[in-house]
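Report on one structure; see the data block that follows.
Of the protein chains in this complex, all but one are displayed in their positions.
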Amino acid sequence: MNENDEMLAIILAGGQGSRLGKLTKSTAKPAIPFGGRYRIIDFTLSNCANSGIDTVGVITQYQPLELNAHIGNGSSWGLDDQNGGVTVLQPFSSTEGEKFFEGTAHAIYQNIEYIDQQNPEYLLVLSGDHIYKMDYRKMLEYHKAKKASLTVGVIPVTTEEAKRFGMMNTDETDRIIEFEEKPEHPKSNKASMGIYIFNWPTLRNYLTTSFSTNKKLEDFGKNVIPMYLANNESTYAYSFEGYWRDVGTIHSLWQANMEFLSPHNSLNIGDHNWRINSKAQVLPPMFLTNTSNVNNSMIVDSCYVSGEIDHSILSQRVSVGSGSKVVDSMIMPGATIGKNAVVDHALIGEEAVIGDDAVVKGTTDDIAVVGYGEVLGVKKS
Amino acid sequence: MNENDEMLAIILAGGQGSRLGKLTKSTAKPAIPFGGRYRIIDFTLSNCANSGIDTVGVITQYQPLELNAHIGNGSSWGLDDQNGGVTVLQPFSSTEGEKFFEGTAHAIYQNIEYIDQQNPEYLLVLSGDHIYKMDYRKMLEYHKAKKASLTVGVIPVTTEEAKRFGMMNTDETDRIIEFEEKPEHPKSNKASMGIYIFNWPTLRNYLTTSFSTNKKLEDFGKNVIPMYLANNESTYAYSFEGYWRDVGTIHSLWQANMEFLSPHNSLNIGDHNWRINSKAQVLPPMFLTNTSNVNNSMIVDSCYVSGEIDHSILSQRVSVGSGSKVVDSMIMPGATIGKNAVVDHALIGEEAVIGDDAVVKGTTDDIAVVGYGEVLGVKKS
Amino acid sequence: MKHNTVSAIINLVEPWESLEPLTTERPVGTLPFGGRYRLIDFPLSSIANAGIRNVMITSPRSGRSVSDHLRSGNDWNLDTIRGGLFNFPYNDLSLVSPEKRDNLIHHYYDNTILFLKRSNSEYSVIMGTRNICNIDLSALLRYHQERDNPVTTVYKSIEADDIEPDTTVLQVTDNGMATAIVPASNTNVSPTDNGKLAKSLNIYLMSTVDLIDILKEANMRGDLISLERLMLQAVIQHNANAFEYTGFYANIHDIKSYYDASMSVLSEDNFRALFYSQRRIYTKVKNEIPTFFAKSSQVKGSLCGTGGYIEGKIDHSVIFRNVFINRNTEIADSVIMQGTRIGAGTTIENAVIDKNVVIGPNLKLKGTPDNPLVIGKGKRIFRQTEVTND
Partner (left out) sequence: MKHNTVSAIINLVEPWESLEPLTTERPVGTLPFGGRYRLIDFPLSSIANAGIRNVMITSPRSGRSVSDHLRSGNDWNLDTIRGGLFNFPYNDLSLVSPEKRDNLIHHYYDNTILFLKRSNSEYSVIMGTRNICNIDLSALLRYHQERDNPVTTVYKSIEADDIEPDTTVLQVTDNGMATAIVPASNTNVSPTDNGKLAKSLNIYLMSTVDLIDILKEANMRGDLISLERLMLQAVIQHNANAFEYTGFYANIHDIKSYYDASMSVLSEDNFRALFYSQRRIYTKVKNEIPTFFAKSSQVKGSLCGTGGYIEGKIDHSVIFRNVFINRNTEIADSVIMQGTRIGAGTTIENAVIDKNVVIGPNLKLKGTPDNPLVIGKGKRIFRQTEVTND
């Protein structure tokens, strides 16, 4: 880290994201394309860079090839500082054996050597699979002002939603007094965003003690927060008010893409003061032929459109043949849609091929999914 | 890879190198410092760059932190090509489970997805732990001229040495007819350098077939070469004549460093047409005080020398106090030697501390080793 | 000197007067083209695709547009330790005052010679930017190596009827050697049997040693002539192998030729030939958001860059990055460059609108195919009287 830096960010990008079904069969969830030009982890990486954080460790484990190639040396986000930058942390072996990561906190523990090298005062732990814009500096200021040992980012949710989240019950000073995982009867509306600021020496002490005594703190939600509360560590909730989406399911991923399409989306992707960057690629401009018809849609570089696109997102290198109709869908990079096909309420994976006259039709409640490289309805010649 | 490239290089840098004892407790063998300014893997990486190879996969597994930080994005070797460059390949998990690497060939098999993405015609497999300069283009030309399926780099050794190597017995056309691992009675002087050029489609086929049928081709020497010979694949030996050293033991590592000191060493480190590059670091110049006395030695940036240095190599940031004597030794980066100490026939690990008046004395047959960060003979105050 | 290695020089000192106002503030080489590129991207990409890593740019003036676009050369793979991009400005001799020429004589070629020596390359290729093509320089090198002449130059076969009199063609002998490069109007040049002329692409390949000799001799003679004229002389003096290029080609020498070239890329065949060959075209990387097409938009037969917001009707046009097209606009057969905003209800036809222009609402901008209307960079137009339509 640079001499003036006091906070190291660790992005947990190792999860399989099995609720995304076929989409994460051959890639990690944070590498899933979003919004035509992005991958999910771009939001977290850009937030780090925009928050002035120079040193970021990305912990990966599951199918990391695409994610690692995407992250590269971090230069796409300005995270290629000589004294910092992005480091990808993957399982390895040592004289103590093979080090796979069993849970969020365990992943931190297994990479303690890297964190010690950076020697941070504060450790910012982030997920790689949320869509939001957030200035982590403000959260750090809050953490310092509260003299907290741990600060947890929280977002208000409805009572109904609260049943699916880890909920933080706080006193009037915002100190967390109770943590409930997916409560049947929520006592607060503060859902954990999976964003934590720890005083690193304290967390380090808890982790090393627990793993040397077999009381393993494997997961932040399940183990670490309860232990912090039990030990009366000063633990505070930091409320975030902006746009935030967990895109961990097919439906939420589709939903967030459709929200992204709205020019009035409060995510405000066009804001020049908080750019979301992605891996830079040079591709030819999009080509719209004489038979194309595009409405309420987003299209990017190197798309070829001969058909009708309605309220949909086409990612890079997508091709849609004449007579085809794409409605309320998100098409991932490199997918090819033939002629006179119908794609409706669908997520189409990277490099998928939809043949002429094929129909992929989902509903709002049951989004159709075509997997990466899947070939559908192509007639054999 | 770039469109004109036909060969992908894979460097196997995953081994623990347990014969290097304490030196590889916390780091991988290819990351061990050599010759004052280098790490062992620099030679292989520089050979790749100088041979016009743009795309290199480095397979790591054991204590990779230092190695990965050293390799970075490959720019130190010019291996940061947009369509290629260095990719570090580390264990990961997939829907098929966790992918640790069980042997040299198995490591290739586990990374088949990466290699397929590069789509090479030829696969160059290298070790990350040899000191040599070699133009792999010439070996590829030989491989093509012989219409070989596999070409193995070999080096002439004495009959005595042959008992410790994998030996290739060839016919008069240099075709390999027999492979013997550490033969009691060597029939040839051609020792395998652990350098292979494979026709990738053929090797891919052997690997996928073997691992799907449980006849596992885990190791190149033990399994793959014998199977190639058994199946009558055209397998040739390519003879290399220059300087080549396996630095896999304490003694050979020390020996190669001492050879490196000679201005007449045939490695010819100063040759501008075949530069060995290393990770660039900016450090202040070396400072030799009024009491220093340096003979027959190599010293680099940021060393501070007050003592006597005789036939030794000091790496970056090494400090030797007044009255101390360093003889026939190699001191790794950041080590500190106090006053009036003696270091003789020794390898001193990175960041080690040798206290005032301490004596570290080995012999030609039994080189003394001080481990990374080890503190020796420092009196408590 | 390394076997088979090539270094490249891109000469940005090219005639620009007929392209005004598009070239008032930039050399021809940084003229935007094809929705997201600049002309220099085409030779630079050919160079990058051939694995050439040492490139020198000779710029006429200080040219902020050149260094802004090229930066470290990273976008063309040119900032590795194995080579680099060297930008030498102030090579336009017409800008040098007569009394300073004498002092300059012994310095003028120094930068180039030093670059060539340091490049340690066996061959050098010299290119301009006003002939758009996507050439395989590795094939050119092989062609050169298989033949005896010290210089190889490149042409495209063009119908004699299609060629403009002020462009240059190779004078080719029966055995395929170029003996001179002359204006097409030159009476010594006659079309081949099938009525074609060999249009010069202004690309030259030779051994680096020979090029250094040519530069040194010019230096000794005290000639302060341009690199381009030096190459023409070299062809006359040494004869040259003539290499035929057969891919997409366009020559940019005035407003109409720029407009025609832009429109020609809207043909799907040309678009694919130029941009989807095995040899990719690289340019400066930009992180733009997706282009949004509103419900009211109607876009047909057009190229669009990213970052745009389109509400209006666009037909057969090239729209660059970050363009804002308001509702009820109608744009046809036009080029709209980066950052330009078109007001509601405005009609634009046969026009070239440069970067960062603002066109107010309810205006009519109309050129003709033969005489396209041009609006210069950064102009703000809010009244019909500010535009002279054809």
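As written, the chain order gives the labels A, B and C, with residue 1 at the start of each chain.
Here is the rule we use: a residue touches a chain if its C-beta (ideal position, glycine included) is under 8 Å from a C-beta of that chain, and two chains touch if they have at least 3 such contacts.
Computed from a prediction, not measured in an experiment: that's the story for all the values here.
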Left-out chain, listing which of the shown chains it touches: A, B, C
Candidates A:Asp81, A:Asp129, A:Glu233 or A:Asp301 - the one touching the absent chain: A:Asp81
Touch criterion as defined above, residue of C:Thr24, C:Ser72 or C:Ser267 at the omitted chain: C:Ser72
Of B:Ala69, B:Ala280 or B:Val378, the residue in touch with the unshown chain: B:Ala280
Contact set of chain B toward the excluded chain (per top definition): 35-37, 76, 263, 269-270, 275, 277-278, 280-282, 284-301, 309, 313
Footprint left on chain A by the chain that the document does not show: 2-4, 49, 75-83, 277
Interface with the undisplayed chain - residues on chain C: 62, 64, 71-72, 74, 79, 84, 88-90, 97, 111, 114
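Following the convention adopted for this analysis, only the chains that are shown with their structure count from here on.
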Remotest chain, chain A as reference, centres from CA atoms: C
Centre distance in Å when chain B and chain C are each reduced to the mean of their C-alpha atoms: 47
Overlap residues in chain B, where contacts from two or more other chains coincide: 80
Multi-chain contact residues (two or more partners), chain C: none
